[in-house]
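The complex appears here minus one protein chain, its other protein chains still in place.
Letters A and B mark the chains as written, and numbering starts fresh at 1 in each.
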Amino acid sequence: MSVYLREYLTVVWFGVAALAIGGLLLGLAALVRPSKPSYDKGIAYESGVDPVGIGWSQSQIRYYVFALLFVIFDVEAVFLFPWAANVERYGTFGLVVMLVFIVLLLDGLVYAWKRGLLRWV
Amino acid sequence: MNALILATDNVNVAQNVAFGIIAAVMIFAALSVVTTKNVVHAALWLVMVLAGVAAQYVLAAAEFVAVSQVLVYIGAVMVLFLFGIMLTRAQIGKETGLNNKGWALGIPVALVLFGLLAWVIVDAFGDDVLPDRGPAPTVMLSDQFLSIYLLPFIAISFVLLAAAIGAIVLARKD
Partner (left out) sequence: MLALDPILEGPLLWTPLFIIIGKVLFIFVVGLVATMFMVWYERKVVSGMQNRIGPNKAGPFGMLQTLADGIKSFFKEDLLPTRADRIVFRLAPFLAFVPAFLLWAVIPLGGDFSNGNDGTVTWFGHVTRVQLADPPVGILWVLAMSSIGVYGIMLAGWSSGSKYPLLGSVRASAQMISYEAALGLSLAAVLLSSGTLSTAGIVAGQNSLVDWNVISTGIVPFVIFLIAVTAELNRPPFDLVEAEQELVGGFNTEYSGIRFALFFLSEFMNVVTMSAIMVTLFLGGPQPLFDIPVIPGALEGTIWFLVKLFAFLYLFVWLRATLPRLRYDQLMDLGWKVLIPISLGWFLLLAALREFSPDGDAAESLRVVVISFVVAVIATGLFAAALKVSARNRAAANQPADNTGVTV
């Protein structure tokens, strides 16, 4: 097995250890804490008054638009990183290609801006 | 375990064992995506499948792709899914009527797709053994998408732009 995979395996064990610590804390607390459930303790907290309606509300479409724009910029960032780390290698050609790429994706942001979707409320 | 390593000679046992474990988890998670009765749980199982894919990429020495998988699919696309679910139906508890009437038709489609992909992969790589080397450097990736894959790369930006404009048109207020 290569050094490379061993390094990731170390990280996996580290994650398992973090999980174990969390589990240990929870387990320890489960041993010492009291448990006296009652109906009142189980209802949703709404500043002391009885909860109104069901505990779920439909979220708004604008969150969706922001999530979509985020997907676009995330993909953009993922393609930018390998190029950014080796700019000199690709010279002017790389710069122009990336410029086209970035400008195309920025158009999406500009369009959303223009249509007033970036305006909250 | 040492005997096993000797027996299989140059096949990288640990890597294959890890592949098997992750693949089994992925299959279970994938089945759970379609069988669970709660949409948000289905999305979470899908996250599990995608995380498994990322782990397989790491095993195949493609760590940049693996991290990108986490970044784009788990970090962005699935969040988009969750926002979409919250927008429509995401109540807690079991739901009914999640199954489409033609769900049985999906099975042959899935089988054909699986066969096709399996055939393509076996045809392309056959009995190739993963070279026991370090990860592929990032520069290999940028070399690819700035040369022979330049056209698909630019096409991606068009597809993304189209997706953005589509969503914006659907969500517009005027």
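Please note the rule applied: contacts are C-beta pairs under 8 Å (C-beta built on N, C-alpha and C of every residue); 3 or more make two chains touch, one makes a residue touch a chain.
Bear in mind the structure is a predicted one, so any value in this text is a computation, not a measurement.
The residue from B:26, B:42 or B:82 that touches the chain not shown here is B:82.
Where chain B meets the omitted chain, the residues involved are 1-2, 5, 14, 17, 38, 40-41, 44, 47, 63-64, 67-68, 70-71, 74-76, 79, 82-83, 86, 90, 92-93, 135, 137-138, 174. Taking the complete complex into account, residues 1, 4, 6-11, 13-15, 17-19, 21-22, 25-26, 28-30, 32-37, 39, 41-47, 51, 53, 55-57, 59, 63, 66-67, 69-70, 73-74, 76-77, 80-81, 84-88, 91-92, 95-96, 98-100, 102-104, 106-107, 109-111, 113-114, 118-121 of chain A touch the chain not shown.
Definition applied: only the chains that are shown with their structure count from here on.
We define each chain's centre as the mean of its Cα atoms; on that basis chain A and chain B are separated by 17 Å. In the complex of the two chains, the chain A residues touching chain B come out as 1-5, 8, 54-56, 58-65, 67-72, 74-79, 81-83, 85-86, 89-90, 93-94, 97, 100-101, 104-105, 107-109, 111-112, 115-117. Contact residues on chain B toward chain A in their complex (touch as defined above): 12, 14-15, 58-59, 61, 63-64, 68, 71-72, 75-77, 79-80, 83-84, 86-88, 90-92, 132-135, 138-139, 141-142, 145-146, 150, 153-154, 156-158, 160-161, 163-165, 167-168, 171-174.
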